[in-house]
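One protein chain is absent from this view; the other protein chains keep their places.
Going in written order, the chains are labelled A and B, and every chain counts its residues from 1.
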Amino acid sequence: MSVAKSIVAALCRLMREDRLSFLGLAVLTLLVLIGLLGPWLPLGDPTRIAAGPRLAPPSWAFPFGTDELGRSYLPRVVEGIRATFLLSIVAVSITAVVGSFFGMLAGYFHGVTDHFVARGADILFAFPAIIVGLLVAAMIGPGQVSAVAVISIATIPLFIRVVRSVTLSVAGRGFVTASEVAGATPWRIMTVHILPNILGAVIVQLTYAMSIGMIIESTLSYLGLGVQPPQASLGSLLRQGSAYLTFAPWLVLSAGMVLSLAIMSVNLVGDAIRDAIEPLKGRALK
Amino acid sequence: MSALVEIRDLVVAYDGGGGATRGLDSAELYVASGETLAIVGESGSGKTTIGMSIGRLLPPEARIESGTITVDGVSVVDVDAEALRQLRRDRLGFVFQNPMTALDPTMRIDRQMIRAIGGKPSHDAIALLLRRAELDDPERVMRSFPHELSGGMAQRVIIAMAIARSPKLIIADEPTASLDASIREKVMDTLGRLREENGASMVILSHDLRLVSRHADRVAVMYGGRVVEIGQSATVLEQPAHPYTRALIAAAAGNEKPGERLEPILGAPPVLRGPCRKCAYEPRCGLARPECANSRPEARLVAARAVCCHFAEEVVEATSDAGEARTE
Partner (left out) sequence: MRLIGYLLPRIAIALVTTLGVSILVFLALRFIPGGYADILLGPFVTPEARAAIAQRYGLDQPIVFQFGRWLLSLLQGDFGVSMVTRKPVIDEFLRRAPVTLELATIALFVALALGVPLGIASGVAGRARGGYARVVGAIGASVPDVVLGSALIFVFSAWSLWFRVGGYVPLSEDPIENLRVMLLPGLTLSVFGVALILRTTRDAVMQVMTEGHITTAVARGERPRDIIRLHVLRNAAIPVVTVVTTYFGFLLSGAVVVEVLFSIPGIGLYTFNGLLNRDYAIVQAGVLIAALVFISINMLSDILYAAIDPRVGAGKRR
């Protein structure tokens, strides 16, 4: 596990040296903490109707303003952060398990298995995410389950492709051949030898899938195909606020800003991990 | 003989993960007009660094910390970009180790040759140049993409490019290492012949001692980022004065007698974090004494070559004894 250690060391150095990476990690940590601790933070009750005037602009009492029912918007946004992160994490976990499994299978066994998995990935990849969202909503109705399904459908083919190509390169290395010769079972080779070596790529891909997931969740919920009111997600808050966009823009803008920040922080952390694992070399013409 | 290349006190550092390492540690070298000099050493000895620094073709993480490089009167270290470009274009020719990656994969050979020759050369001029590099079917080669050529053909194309503007100096970095053994000698002969026709000097970076002994007038042996022994090829290779040179020769395949074993060099070359204050070879040297760990040997003349070893005389004696013993 010295590889993991050196990657963590590289990551730490990156965080110290690179302000943008550090900013990403700081914002992500902050948002996750807020999302986790939301209900216990003294932000006000997200469900209390007529806590203030309707559609009030931001003020000290209501930092993000109030919505059309006079609910304080800040705790609603915090609730939304939680729902958006949670949905994406659930969906991306499914993607990680399914995508890694099939990707490794395809990369390790070549031949017919590879063909089947690759064609399956091609087929899923051909469906644009939001359009799949329409179909899934038609099939099982709009809601959290269909949001999770759509995120997984959209990210699994990406995942399979990356894991497959990394597995291919790892499977060609000496230590894998050596344990094959020694008679290890494919299952053992995949879990013991290949998995630890592709973990870095999987983690990088996870963060990207996570940011794609958050974009899909918010878009679906905005279209009314994802999280349904009264439950708040950042996307459903956007939908709710969009009706009052011209005279109460703080609703859409605050939820939108937090959403964009969240996605950006995930992206920046993903970039940092990628940089730590495989530094991008540059060269200027002199 | 006037010096075409003169490198003095050159220190090159590589920025890397755990801080900077020294690729060259006060290296000194000169190349005379018209001569062929071979630089030998293990990977990591600094031979590629010194060779590429002649054209300032170092990778981006490399930094020239101090020292001077003078090539045909041009100070390479501080020259401006345009003058450096002209120096590379008109007076230097490079031949790289791997011809397959050294050619642009998306461009036909004729267009790449035009880039190398410059201006608007005629079709026949390109063909002639390729024929001089002993490519039998220049027409076909010109129409080809690099991936359609064999390694040997691609290297001949590279050689043709290197001599396209009649350079004063050809720098060949392991020119035959990636080729099949059967054609190495032929490609090397072509390179040698073209150098002679042009009256150019040549620096060969290689670890192939047999090739070196056949093609080089002088040999420089590098270790720990400096030249530890330099002199006429015959002198250095037949009667080494540095223990490292001796070990290299003993480890090389090709000049052992039947039944004689090759002796690997134990240990690994040093990784220098700063200037080396002792003999860099001391940890691996069979002859090392306390003095070697305390003071850095400077170059001095011993038995008709320059060598950096406190006990060079002993080494020369021992090798001549061994040589005599062998002939007996």
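Note that a residue touches a chain if its C-beta (ideal position, glycine included) is under 8 Å from a C-beta of that chain, and two chains touch if they have at least 3 such contacts.
Since we're looking at a predicted model, the values are computed, not measured.
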Given B:Glu6, B:Asp90, B:Glu134 or B:Glu238, the one touching the chain that is not displayed: B:Asp90
Sole contact to the chain not displayed, among B:Ala102, B:Ala247 or B:Val316: B:Ala102
Hidden partner chain, touching residue among B:Gly55, B:Gly152 or B:Pro175: B:Gly55
Positions on chain A contacted by the hidden chain, ascending: 18, 20, 119-120, 122-123, 125-132, 134-135, 137-139, 141, 211, 215, 218-219, 222-223, 225, 235, 238, 242, 245-246, 249, 252-253, 256-257, 259-261, 263-264, 267-268, 271, 275, 279-285
Contacts of chain B with the absent chain, listed as residue ranges: 55, 57, 60, 81, 85-90, 92-94, 96, 98, 101-107, 115-116, 145, 147-148, 158, 161-162, 164
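Assume only the chains that are shown with their structure count from here on.
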CA centroid of chain A to CA centroid of chain B, Å: 51
